[in-house]
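The complex appears here minus one protein chain, its other protein chains still in place.
Moving on, here comes chain A:
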């Protein structure tokens, strides 16, 4: 026993790892602390208060951007999850066929191309369509977000389907359940955690996106991340700390939920 323990020990690794965790959290901790700063100076802590959270909450432009983010993300995530679930079924619940892996690669394409390239490509296309149709609504952002969310929803759903046992579905089919009934009563309940995980990933990815949104948004269509990017380019206000802290809190909540979901046994 003592031996096996010693193989696992590499000199200096524990030190590097703990330093790594410290360095990973130091900047975020600093950001959170300054969010509660009572003073106005960016680098100086003058007591604690919630004034910057209130300031952010009372800033119409921030709330406007937040509401826009919260409009786009759920729509994009729902559509992406729906089409990804269908595609995942089409690439797992059949005998392997020619073109199947090509379909999978095609659906994952947005992951392979650098975001900035997708962003300028969509800029070029949407700029034309905007001129032709005169439409400048949120549709472009929703369409683009849906497209790059599809692979993020597709991956966990497909992974879940691949590890799921086929026996129950076969049994249902043998008992003359129609394909839809089998899907509705057997596949879907078993697949549900995967779908939820896919939806959450898609939702967060859409909520976080800054590059693609920045390039294709029409005038006045700030989302929360593009609003922040704009502010950070000019000068940093303590409000940014408050918004970032809220965002961080949301991330922690989502990760916790994700952990709980994925630890549930199938």
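One rule holds in what follows: contacts are C-beta pairs under 8 Å (C-beta built on N, C-alpha and C of every residue); 3 or more make two chains touch, one makes a residue touch a chain; residues count from 1.
FYI, contacts and distances are computed from a predicted model.
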UniProt protein name of the chain not shown, from "MoaD/ThiS family protein", "NADH-quinone oxidoreductase subunit I", "ABC transporter permease" or "Hydrogenase expression/formation protein HypE": "ABC transporter permease"
Contacting the left-out chain in the complete assembly, out of A:127, A:166 or A:181: A:127
Residue of A:28, A:48, A:70 or A:188 touching the missing chain in the full complex: A:28
Identified contact with the non-displayed chain, of A:77, A:150 or A:202: A:150
Selected residue (touches chain absent from view) among A:70, A:166, A:188 or A:255: A:255
Contacts of chain A with the absent chain, listed as residue ranges: 3-4, 6-14, 16-21, 23-28, 30-31, 34, 42-44, 79-80, 82-84, 86-87, 89-91, 94, 97, 103, 106-107, 109-110, 112-118, 120-125, 127, 143-144, 146-148, 150-151, 154, 179, 204, 207-208, 210-211, 215, 225, 228-229, 232-233, 236, 240-241, 244, 247-248, 251-252, 254-256, 258-259, 263
